[in-house]
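For reference, the structure discussed in these notes is given below.
Note that one protein chain is taken out, while the other chains of the complex remain in position.
So, chain A:
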């Protein structure tokens, strides 16, 4: 719409200045120019400062599943981006039956964090802040720009209960090496532990998961 208005004002100014007589051309020209400046001003305000728009926050919460084949507990893998470690790439599975894990890389509009929660299910909470038009008038004016619902920023929170653990990909690798028993005594100890865990898992699976997570933390010293 704003483009049509701009076009009309340009046409008005052009026709007045080129084809009309002395008195009328001044009026037409002045109106035309004010119109051109106003419409270009509105376009600029919209493209630079999202004029006519407001921000709207939507939240979407979905379950997530362990990135590895862990039994009884969940693992959220992550890898820091750069050495400052402000942002991470996260790895998890969207559905329980997924063969391949989902990898989420951060970008300029996305920030992530982790949160501990109660319960036994892990969630991924997406909080989107989007630009939407304040009302139908501005929507009609600027809809051609196709910027309705443009993402301003996205905040992703990974909510982990006590039977989940977040590991860097490096830690996950170390863990495997450390957990593999080497001597016969170690093997026997592990077998004993497994038995105890299996028994606990039957009665209280959540508690069993928590116990495993604590074990991993102890092994990796985190």
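Note that in this section a residue touches a chain if its C-beta (ideal position, glycine included) is under 8 Å from a C-beta of that chain, and two chains touch if they have at least 3 such contacts; residues count from 1.
Convention: contacts and distances are computed from a predicted model.
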| item | value |
| --- | --- |
| Missing subunit (named according to UniProt) among the choices "Fatty acid resistance protein FarB", "Extracellular solute-binding protein", "Molybdopterin synthase catalytic subunit" or "Response regulator transcription factor" | "Fatty acid resistance protein FarB" |
| Omitted-chain contact residue, chosen from A:17, A:31 or A:132 | A:17 |
| Residue among A:103, A:144 or A:222 touching the omitted chain | A:144 |
| Chain A residues touching the omitted chain (full complex) | 3, 6, 10, 13-14, 17-18, 33, 36-37, 40, 43-44, 46-48, 81-84, 86-87, 106-108, 144-147, 150 |
